[in-house]
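Apart from one protein chain that is not included, each protein chain of the complex appears where it belongs.
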Amino acid sequence: MTLINRPPVAATAPILAQGTQTPPPRRGFLRENPSIPWFLGLLTIFTLIVSVLSEGLGIGALSTSMVKILGMTLCLCLIAIAMDVVWGYCGILSLGHFAFFGLGGYAIGMWLMYARTEIVIRESLTGAVLPPTEAELSEAVAAQIFGVVGSSELPLIWSFAHSLPAQLALVVLVPGLLALVFGWLAFRSRVTGVYLSILTQAMTLALALYLFQNDTGLRGNNGLSGLQNIPGLFDIPQAVLAVWFLWASALALGLGYLLFAWIVSGKFGSVIRAIRDNEARVRFLGYNVEGYKLFVFTLTAIISAIAGALYYPQAGIINPAELAPIASIYLAVWVAIGGRGRLYGAVIGAATVSLLSSWLTGGGAPNIEIGAFRLMWADWWLVFLGLGFVAVTLFFPKGIGGLFDKIVRKAP
Amino acid sequence: MTLLEVRDVSVSFDGFRAINNLSLSIGEPELRAVIGPNGAGKTTFMDIVTGKTRPDSGQVLWGERQIDLLRLSESQIARAGIGRKFQKPTVFEDQSVRANLSMAVRNKRGPFAVLIWRATAQDHQRITELAHEIGLTERLDDRAGDLSHGQKQWLEIGMLLAQDPRLLLVDEPAAGMTPSEREHTTDLLKRAAQTRAVMVIEHDMEFIRRLDCRVTVLHEGSVLAEGSLDHVTKNQQVIDVYLGR
Partner (left out) sequence: MSIFARLLPLCLAFALAAPLAAQTPLQDVLQANRADIANPSRGTVGQVIAALMAADAPGTDEFLRQWQDRTVIEEPQTGLFYYATEVEGRQLALIDVDSGFEAARVGSRDVTAIRPNAGVRREIGAALVRFELSAPDPARRLAALEAIGRSPDAEQIALLAASIPDEPDTDIRIRKERLLDLLNARFATETATRIAAIAGLSGDVSTEARRALNQILATEPGIAPSLPQDRNIARVLIPGQDLSREDAYDRLVAASLAPARADRNSIRDGLLAHVADGMVGGLPTHRMSDPSARLAAYDALVAQGLVPPLVSEADIDQSLAGYAFFDAYLEPDATLTDAARAAIEQTDTRLRLFQWLAISLDALSLASIFFLAAIGLAITFGVMRVINMAHGEFIMMGAYTGYVVQTMIPDYTVSLIIALPLAFAVAFAAGVAMERLVIRHLYTRPLETLLATFGISIALQQMAKNIFGTQARPLTAPDWLAGAISLNDVVSISTIRVAIFVLALIFLVALLVMLKRTRLGLEVRAVTQNPGMAASMGINPDRINMLTFGLGSGIAGVAGVAIGLYAQVTSEMGANYIVQSFMTVVVGGVGNVWGTLAGAGLIGFLQKGIEWFNPSNTLAAQTYMVLFIILFIQFRPRGIIALKGRAAGE
């Protein structure tokens, strides 16, 4: 060890650089993160190919429902990278991010449903002798929307449902505030590890139970439906809308990726990874750990909500079952299979598992005959997913992304 | 002048009094060694000063404005100027030496400030100097986890220095070091103590002797004796305690 032979400089006084090491040349953000150009490039190519193959704008090789599935998958990839940042980088295994996703969906769904119903009712009343007043109109809309839960009054939480900008703001504000308050409470009392996971799960459960009630103003277990019909765009065929939403989802995913890559690449990324590895030590370095966690938790919650707001117009329906705690656990499964602590890993995991899942359970895959036994994918897929997941946790803790790293990065 | 003053602090775990009416103070600059048998409360004392453990009673006052540290969180205490080195080296193994140092370098600590923070030439300079000082210049871009045990100890000391604290709490710095490394550590601590307060917990009498400083002996959670090493080692009570009576 060379150290002991060299007299050290007083630590306190400004030290003169003896070993003349110049600071490393500042490299560009993109050069430091080669995954970004790769990812954005592939995402663009993917989007172009799907557009060209789509029914709406291209040659029609891909059905509209397939385009929608792909668009939805992009949204799932977006929430997966949010989950990766909060869990893979910051070490908070949140079992609540799908709740934020759902809240985003509900917030936008309220506008979609209200505005669409209002247009329909306005049209049906065009022939009326007396044009309807605003109050009559909103009463009729309420009766239409809440008939299923036996009510005809517009609940208070629908006060802004007529306004797109307001509901868009709520997409961000409601989950953001919920995450902020919940996170503040949880982090402040130093709930960590599995306790925190259970607490977030409890939050999700409470939210789902709340939404399941008929009298909380979100149509109980009926949820919001018909969200694929965009108010004002009734004339545009679903095939075209599907491609537009694919573009929007791809744009959101690309921007989200950039944002998160920027966040995790700098010193902030260093700090949150340090929090993940040894929270107490980071405190003794003078960092307010709770503030960092709260920032990450809230920001990822907001991005999740945005992903949800893009997802549900493509899915067409949202109901409280979507928010059940199990959905958030599946999200963790995707990220774990894809590989934590690397953003593209989350994308790989979410895309692979959710696409495989819809292919296999949708009856797209051929059943396999093993002697007298007939393997039905729809029945057995979850068994294999579960066991495969155990195997990944045991043998490939870094997930598919880790394998990918080994092959790509270590290759000569 | 007094930098840190601990007054009548007590703490107990499940009825066991780990710290019992402990009073102690340290000035700036000063080098102080704290010794004592196992269970004397040395580490608990550091836990209290750094905010990890809340005492049942007593006061811990800091600096010119006599701030009560018991009201501050760990991170606030660290920002106030108290640095701590743990017995077991704890560096962030998953990250590069540079990232480790960069996190420790004195800068704004808030999430938003850190988010938009980009290293200035000064920061690079400081990191380079620190790396040089702890002999890790060549390894700046290696994973900290790949360092040897001794190098990790040094990295941690480097991180401590990077924080530029007014009071350094060092828990058994020489554990697991070779004799020549120990000598180097002593030099470094003595030098650091020229401009700031340094408090060292150590078992190794030889190491203490080389520090050549005021010694506080803890026993059963309170101060048994204080003075030069020679003075305390002549104290009959201290001898009794160390001989295990």
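Which chain is which? They are A and B, in the order written, and residues in each are numbered from 1.
The definition used in the following text is that a contact is a pair of C-beta atoms (placed from the backbone, for glycine too) under 8 Å apart; a residue touches a chain by one contact, two chains touch by 3 or more.
This is a predicted model, so every value here is computed, not measured.
S.K.: In the whole complex, not just what's shown, which of A:Leu53, A:Val120, A:Val148 or A:Ile329 touches the removed chain?
M.R.: A:Ile329
S.K.: Looking beyond the chains shown, say which of A:Leu40, A:Ala99, A:Ala142 or A:Ala186 touches the absent one.
M.R.: Of the listed residues, the one touching the omitted chain is A:Ala186.
S.K.: Touching the left-out chain: which of A:Asn33, A:Thr117 or A:Ser197?
M.R.: Candidates A:Asn33, A:Thr117 or A:Ser197; residue touching the omitted chain: A:Ser197.
S.K.: State which residues belonging to chain A touch the missing partner chain.
M.R.: Spelled out for chain A, the touching residues are 93, 129-136, 182, 185-186, 188-191, 193-195, 197-199, 201-203, 205-206, 209-210, 212-213, 215, 325-326, 329, 332-333, 336, 379-390, 393-394, 397.
We adopt the following convention: only the chains that are shown with their structure count from here on.
S.K.: Hey, how far is the Cα centre of chain A from the one of chain B, in Å?
M.R.: Roughly 43 Å separates the two chain centres.
S.K.: Under the stated contact criterion, what part of chain B meets chain A in this complex?
M.R.: 50, 52, 73-76, 78-79, 83-84, 86, 90, 92-95, 99, 102-104, 109-112, 114-115, 117-119, 121, 124-125, 128-135, 137, 140, 150, 154, 159, 161, 163-164, 180-181, 183-184, 187-188, 191-192, 194-196
S.K.: Under the definition above, what is the set of chain A residues touching chain B in their complex?
M.R.: Within the complex, chain A contacts chain B at residues 1-4, 6-13, 15-19, 21-24, 26, 263, 266-268, 270-271, 273-274, 277-278, 280-289, 291-292, 295.
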